[in-house]
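A protein chain is absent from this complex, but the other protein chains hold their places.
Each chain gets a letter, A, B and C, in the order it is written, and its residues are counted from 1.
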Amino acid sequence: MESYLEKKIYYHDTDCGGVIYYANYLKYLEEGRTEAFSALGIGPQKWLEAGIIFVVAHVDIDYKSPGRYADTIKIISRIEKIGRTTIYFNQEVKRDQVILVQANVVLACVDKNLKPRSIPEDIKKILVAKCPSGRV
Amino acid sequence: MESYLEKKIYYHDTDCGGVIYYANYLKYLEEGRTEAFSALGIGPQKWLEAGIIFVVAHVDIDYKSPGRYADTIKIISRIEKIGRTTIYFNQEVKRDQVILVQANVVLACVDKNLKPRSIPEDIKKILVAKCPSGRV
Amino acid sequence: MESYLEKKIYYHDTDCGGVIYYANYLKYLEEGRTEAFSALGIGPQKWLEAGIIFVVAHVDIDYKSPGRYADTIKIISRIEKIGRTTIYFNQEVKRDQVILVQANVVLACVDKNLKPRSIPEDIKKILVAKCPSGRV
Partner (left out) sequence: MESYLEKKIYYHDTDCGGVIYYANYLKYLEEGRTEAFSALGIGPQKWLEAGIIFVVAHVDIDYKSPGRYADTIKIISRIEKIGRTTIYFNQEVKRDQVILVQANVVLACVDKNLKPRSIPEDIKKILVAKCPSGRV
């Protein structure tokens, strides 16, 4: 299951080196994951009802090619694996066929006090069903 | 009463036009006002106790000269006037003697639900005492 | 002539006060102006060819109502007046019929060294034609 999000790059995305600032890709990755969750019907509204949040526990990101002002980028998000309390995403940002970044992102399920907890069963069911290597 | 804050400019402050991105000055102005409040002993901790927040209601900002990567800037914050529910700040950002921006910022006192309310008396007293044109 | 841009609000747009951070609206306004220029065929590519940039000289912004996580906002951009070296924009950010911010933004035409210069005639012609109060 892959989710796509397109986005245009503006001045505020770039730095004086003339390229997209490296931290900003993590914003695009957040946007991509949010759209992936929403496409499955388990977006932030659902989290609120379940009393949980998914927070980022780990990011591993490769910067392959620089993005630039006025680029249109595509954020591709795949859920790779589901753990008891964690979700593993594989994500890419591309401009046409050029890969700008590749990232592995681990989300952890926490309660309102940011304490780790199991992913609620109904959310987990949906995730596992959509994820090829979904079984724990 | 003037408050000063020094700050160094890094890549993330700039854009691909080679200068400080115009929205980022509002971050520096926030930092300057927070330090001004803290210097008077009425910083965010005090707001929390009083059940209020000061939110920005209006900004009027002149961009006079571009700031650049590796600049050291100084944020100068003056409280100009106190209303029943509002505080008027006059702020400048300078690099040495060069004025980068000049801004007038109006803060509004709101409760936890973001509804307008009077500035608490003990906070108002401190503000009026420090502000030359302080009386409403 | 009005230009519209829709945008979704994500975590990175907000602050711990629970609302959209006040400086971020200036990013949305930049995006709205860029789309307004592009719709007229005088976007950044055209600036590059003409050897100019439009930089922000002044912003006057009223914060009317707080925006929040997961909101879809609309940025409305109108060119109000054209000067010899300046363009006056009137812009709004709305969520449905609720106005979040209203802003007046003045852009100045500068050359590559950020020195003020007249708006190139071909760009000015297009702007004046589209702007009701366009004549200087």
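One rule holds for everything that comes next: a residue touches a chain if its C-beta (ideal position, glycine included) is under 8 Å from a C-beta of that chain, and two chains touch if they have at least 3 such contacts.
In this text the structure is predicted, and so the values were computed from the model without any measurement.
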If I consider the whole complex, including the chain that's not displayed, which of A:I53, A:A70, A:I99 or A:V128 touches that chain? A:I53
Over the whole complex, note the residues of subunit C touching the chain we left out. 11-12, 14-19, 21, 23, 68-69
Touch residues of subunit B, complete complex, unshown partner: 8, 10-12, 27, 30-31, 34, 43-45, 69-70
What residue numbers in subunit A mark contact with the hidden partner chain? 17, 19, 22-24, 26-27, 30, 53, 55-63, 66, 114
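Convention: only the chains that are shown with their structure count from here on.
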Rotating subunit B so that its CA atoms sit on those of subunit C: what angle is that, to a multiple of 5 degrees? 180
Average the C-alpha coordinates of each chain, average all protein C-alpha coordinates together, and give the chain whose average is closest to the overall one. C
Distance-maximising chain from subunit A - centres being C-alpha averages: B
Distance from the CA centroid of subunit B to that of subunit C, rounded to the nearest Å? 24
Subunit C touches at least 2 other chains through residues 27, 30
